[in-house]
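In this view, the complex is presented without one of its protein chains, the others remaining in place.
Chain IDs A and B follow the sequence of writing; residue 1 opens each chain.
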Amino acid sequence: MKTLRELFRDGRFRVGMAVFLVLVVLVLLTLFSPYDPTEWSVVPRDRPPSWEHLLGTTSMGRDVFWQMTFAVRNSLVFAAASAALSRVIAVTVGLIAGYRGGVVDRVLMLITDGILVIPLFLILVMLAMLVREHMNLVNMVLLFGIVSWPWGARLIRSQILSLREREFTYTAILSGVPARKLVFNEYFPFIIPLVLSTFINNMAWAMGMEITLAFLGLTNLVIPTLGAMIRWAVTYQAMLLGFWWWLFTPIAVAIATFVALYLVSVSISVYLDPRARLQRVGAR
Amino acid sequence: MKRKILWMLVSWLIVVAFVLTSCGGAVPGEQEEEEEEEEEEEEEEFMGFPRSETLYADMVTGRVTSAGNFNEWVGWKNRDRGMQQLMNESLWTSDFINGKGIAGLATGPAEYNEDFTQVTFNLREGVYWSDGVELTADDMVFTIELLRDTPGMNFNAEMQVVENAYAADRYTVVVELTESNSRFHTYFRDFWGCLWIMPKHVFELVEDPITFEYNPPLSLGPYVLHSYDPVGMWTAWVIRDDWERTPTGMLYGKPAPKYVVYRHIDDPSLRVIAMVRHELDSSFMPIEALRATMSANSYARGKRTEFPWAQAGAPTVNGHIFNCLKPPFDNVEVRWALTLAIDIVELLAISNDGGAGMSVLNYSNVPLYLELIYEPMEEWLVNFTLDIEVDGEPFHPYDTDAPARLIEYVEARGYPIPEDTDHVFGVGWWKYAPDVAARLLERNGFTQDKDGMWLLPDGTPWKIELLTDPVPGHDMYRSSFATSHEWRKFGIDAVSVPSEMAATLSSNGDFDVYPSRPILEPYGDHPDEYKQFNQLHSQYVEPVLGERTWGHACRWSDPRMDQVIADLKVTDWTDTDRLVELGIEGMKILVEEMPSTPLFTLLDLVSWDTYYWTNWPGEENAYQVPFHHWPNFKYLLPFLEATGR
Partner (left out) sequence: MRFIRRYLIPRLIQYVLVTSLGITVVFFIPRLLPVDPVERMVDIIQARGATIDPAATEETVRILREMYGLEEGLLKQYVSFWQRLFTGDFGPSIFAFPTPATELIGRALPWTVGLLSVTLVLSWIIGNITGGLVGYFGRSRILKIFDGIVMFVRPLPYYIAAMLIIIFFVYLLGVFPVGGGYAIGGRIAFTWSFVWDVLKHAFLPALSLMLLYVATNHQTMRLLVQSVKDEDYVRYAKIGGVKEGTIFTRYVMRTAILPQITALTMSFGYIFGGALITEMVFSYPGIGSLLYLAIVNSDYNLIMGITTISIVAIATGILIIDLLYPLVDPRIRLK
């Protein structure tokens, strides 16, 4: 509780959480949606925002507002899940490789680099083509999660490497602190900002990649996501025909989501930074 | 510290420089091309294409992959970059607007002997290659022999049927076949591609015709290659000085634009912007892009001046194919039930906003077919019944009111109704009869669960996957979604699955329903259906699903159809009455069996900018096939008028 109060002191955190609250509300609203998001022609087409349709309708006969709620839900869940999966793998591999060193390190780095070296886009495109018929959210989470951990693993490993040579490590080892305690208690605070920032980056990357793949038509465009909404709007020339509400909604929501993520992660990592913590202790 | 950073940056620059120079070295061709282009230019400094004399068109097949290679006889060389439209002339070219073929290099139809083992071609006199050598029968003989004797060249397998080819005189070619083949001449009939004639005097000096680049290529058409982008974004052509020594010149006159440039613009939004800036004169766009263009550019128009019937009346019919070897689609009543479950008006509203004409047969709504096929078949269609009774009477599935309902929808959307409604909207389709469909299913063991969703006879929920090509905005994509919507409404869990591999999966039999051309499209200017029906011959059906089939993806066959095919094979190309008779017979079988369902005539939306060039073959003045990617484009150009801006 004290932590939360501390965090709320930070203006960035407040703004970020406020946006998240709005997003959560939108996600919950999907339970009350009067329309099936995968159906076409359920409402009149190409209507600008009105009281009946808060954000207008699309050329496919769908309500933009309700479509957006589902898109937010799917995109957020998918991004968070794949980023989480990716971080778990990255931290595990990075920690073990960085701390153990030697042969273990070499082998793990070989695998990491082997994946890192392959152009990500290529793999995603080919695998997307391969599993196209079975492309649903779960598979996308797996796909994105499994492909994106190498970068984070490397970063964490170098951080561990540099920490390992610091004085306090030697001190701890000499005083007989067991390795696990050392890693968890002393290293983690240094790593967590890194993990958090890469988690945010990964979420942003996953959402961005989803939008890119949707744009190329590689994802299952029947499942409403932010990328799918943008893709359909582009296909139907919403921009040039003046249906701004259709295009503007998913973009605005995407930007808001990214900005909120960024603010929250920055404020959390600043809070957890041991040096800043010391300052706070001193200040009180 | 500073030094070490410097170290790193320097080593990086070295790597980058290395890479760049190695790339530079890997493009030796560029130097050569520069020299070649300079030679073509005759040492004149080229200042760019004068806009009032240049026509810009876009390419449908994308970026040119082998930009410096014009050897059309091996592989795929992007012949729609101007090669087939401007450079080449074929013996005959299809013209579905005027309803009869155009004789280019030939002076009349091919002449067969009694048992179709010998064909005679008569070539036009006075046609010259762009290097001043006259076209003679030797060129054609050489072409046929080279293709027959070189494995790996296009048409190599098809030419194996040639026993002997010789020049009877300077302009006459006689081909003797090893077996009877009444359609041999169709290989030379240009319907967006065919067997081109090579210049003998060039190719006989070539050691390996497969790797030969044929650059610069010789033209038989009225334009020669001017220049091109080595990366494949544009290709420019300039009119020949001796244009009157080509069939185009002889038949139609001098093409109006001095230069024609084909360019590739990937994104439809960008094509809109290009046309609004008057940098593109003829382009293909999806409906919405056309709307956007017309609203921003007052000079832009489609084939019809009122939107959205900018449809250009292509000969192709779109629909979907059933996998007739996979249950439950192997049951003809199931296929019919699925057909009756579709409300064609709603489907067209969803997929094309009402801007496509329904087609109940595999013939499109072009004037020739309306006259030759639809009119005679009207009675039969109206009287056609299914083996099921409604109110004590056999059920008649044909609905002549469907076009009227479509017109109502279009009116409600606020669009103007054109006069030739048959051509635009079609003449009829199958009734929307979900109740009859339900009965058909029920009597075959299907049941519905409490939510109204259909269950297969074995009790499991019925799920249908419609394959589709992955580009949203394409006709097939849209019709796939619309079809699955209709079936979902009916109570089947139908879903559209986009895939790049759609064509492959359908050939392998790995699909349920494949939205595509129900059978190969007809010529549009000729009633012959041999090529189209032949794919359905039982000898080509691959019975094992998962193995590739070389025949039609539906894997259906019928001995009656085999007989029609056999009859067609021995019918002469010029015997129109018999061909129509057999075509109609084949269509009747297809209607009864419904292995694939025709839905509507394919849209090929062309849009024109009249800022620099006018007198396009719009609906009010349809003198030629209006597409700039079709070989007929050279026959269109003499009629264009420059506005002089």
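Everything that follows uses one rule, which is that a contact is a pair of C-beta atoms (placed from the backbone, for glycine too) under 8 Å apart; a residue touches a chain by one contact, two chains touch by 3 or more.
Note that the structure is predicted; figures quoted are calculated from it, not measured.
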Query: Which residue, B:Ser52, B:Thr211 or B:Asn621, contacts the hidden chain when the whole complex is considered?
result: B:Thr211
Field: Residue of B:Tyr415, B:Tyr540, B:Tyr611 or B:Phe639 in touch with the missing chain, whole complex considered
entry: B:Tyr540
Query: Which chain A residues would touch the chain omitted from the figure, given the whole complex?
result: 101-102, 106, 109-110, 113-123, 125-127, 129-130, 161-162, 165-166, 193, 197, 204, 208, 211-212, 215-216, 230, 234, 239, 247, 251, 254-255, 257-259, 262, 266, 269-270, 273, 275-276, 279
Message: Counting contacts across the full complex, list the positions on chain B that touch the omitted chain.
response: 1, 4-5, 7-9, 11-12, 15-16, 19-20, 23-24, 26-27, 29-30, 34, 37, 46, 48-49, 61-63, 65-67, 69, 74-76, 79-80, 151-152, 154-158, 160, 186-187, 190-194, 210-211, 227, 229-234, 236, 261, 263-267, 269-270, 273-274, 276-277, 279, 500-501, 503-505, 507-508, 510, 520, 531, 534-535, 537, 540, 548, 550-551
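Quick note on the criterion: only the chains that are shown with their structure count from here on.
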Query: For chain A and chain B, what's the span in angstrom between their mean Cα positions?
result: 44
Message: Give the list of chain B residues in touch with chain A in this complex.
response: 268-269, 272, 286, 288-289, 291-292, 295-296, 346, 349-350, 465, 470-473, 481-482, 485, 488, 495-501
- line: Residue positions on chain A within touch of chain B in the complex are 39-41, 59-61, 129, 132-133, 217-218, 220-222, 231-232, 234-237, 239-241
